[in-house]
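The other protein chains are all here in position, but one chain of the complex has been omitted.
The block that comes next holds chain A.
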């Protein structure tokens, strides 16, 4: 049997024997639907994350309101004698305590959690199924078995539960510890192959099942589409599903938690290290804990050296760098943070090394060295360059003082856009273009504005393109043919002028509609005619331009008109 080598030495004392025994016990008593989570704490028994799992809801670091929300939902789910299943969706970034919250509250309320486990697990862990080989082959099937498995689980869980509940109601009374909820927190990629089936399973369960189900969905900013796919709005509405969103933990929360744990663990973790970990974990307590564990094990190995360093107070640059690299979390930087660094670029105040002076005609190109490593910064922005560019473009003018600098900066952006719009070798060009944009913006800003608060705004670009599409589609529908650019710039504005007046006159004269018909020569126009006459005259009016100062008001008018149409 292959032993996960790194688990033991790093996390200390779990002897191999006890490890196995536990496993055996597990596989003996577990039905295949047993909680996946239950096993994990034993596997990683000594990792800090799990030693210091909170034991009561007062110890949770999660926001109090969220805890109350979850509790409230659970209580409500069991209090109502509703025969429809209740659904709850917990979302949030990784390591913010979604599962822990649920787990602890359930414990306090004496609720069992039944976790669905994806069947593929059994395949990979052959040794677990050795006693039950038929079991194993059963799962070694095609993807469709995955859905069957899920369905079966849901059905069994509900049926089993109903039977039990009837029993308990008769014998033990309402406060019996046999209340159960279902928990789904793994969504294997197969699920996306047949989303319809997944939705159907949920709907079916919603009709039949009688125990509440909780879904935990870990989502970062980049994968928010997952939630939309798995739980689209209409489905959520039909299932009457409530959603509680956990946000990433604030740094102070993480700091407090870490300090508490450091006290408990009786291992001296220097305060600045804890602060560093808390600062770099970006709201992920789990990773912070793991980092701390690792730091501690390491420092206990070479404690002497560390101690020495501390004693001498050698807080040299090198030492700090070493520490930083130790606990800084790898991965994408926070998007907003990166934007700020680019737009509000900081330069060193004095040159450290002697650079050869620039020739006189290039003196205006001289800049102090940047504080940031731009290449690294560019690499660490995890988002698509297209999006980064739009954000940069939308927000840069606020950070500039002089129009000359702005004109240079936007010149770079313009080059970047034409550079990135290539069909061949797109990835290469994208990287170059992003780097050009960032460096261009940093270079051209000669006088960074003071440190006033400037909110980062979402680019209007998306809204504008959406509006364009809507207008185009609307006009296509009304006119009945495609509209070239000349239509929008010439025909439409005049059409509005002409129609506006006509509406009044034609209404007063009340000419019968068919009179127009035979006069028409162009058949395309007949289409227009009928659509206009049949629909309300309002529909046809193009949105008006705000010739006066305030451009903002117009959007309100536009949407007003559009909404009216959707109602039809």
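One rule holds in what follows: a contact is a pair of C-beta atoms (placed from the backbone, for glycine too) under 8 Å apart; a residue touches a chain by one contact, two chains touch by 3 or more; residues count from 1.
The rule is simple: contacts and distances are computed from a predicted model.
Q: One chain isn't displayed here; going by UniProt, is it "Origin recognition complex subunit 5", "Symplekin/Pta1 N-terminal domain-containing protein", "Proteasome assembly chaperone 2" or "Replication factor C subunit 3"?
A: "Replication factor C subunit 3"
Q: Sort through A:55, A:193, A:240 or A:407 and give me the one touching the missing partner chain.
A: Once the missing chain is taken into account, the touching residue is A:407.
Q: Write down which of A:76, A:200, A:375 or A:468 is the residue touching the left-out chain.
A: Within the whole complex, the residue contacting the unshown chain is A:468.
Q: Contact with the hidden chain only, please: which chain A residues?
A: Residue positions of chain A that touch the missing chain: 389-390, 393, 397-398, 400-404, 406-407, 409-411, 413-418, 420-421, 423, 460-461, 463-464, 467-468, 471-472, 476, 480-486, 488-491, 493-498, 501-502, 506, 516, 519-525, 527-529, 542-547, 551, 554.
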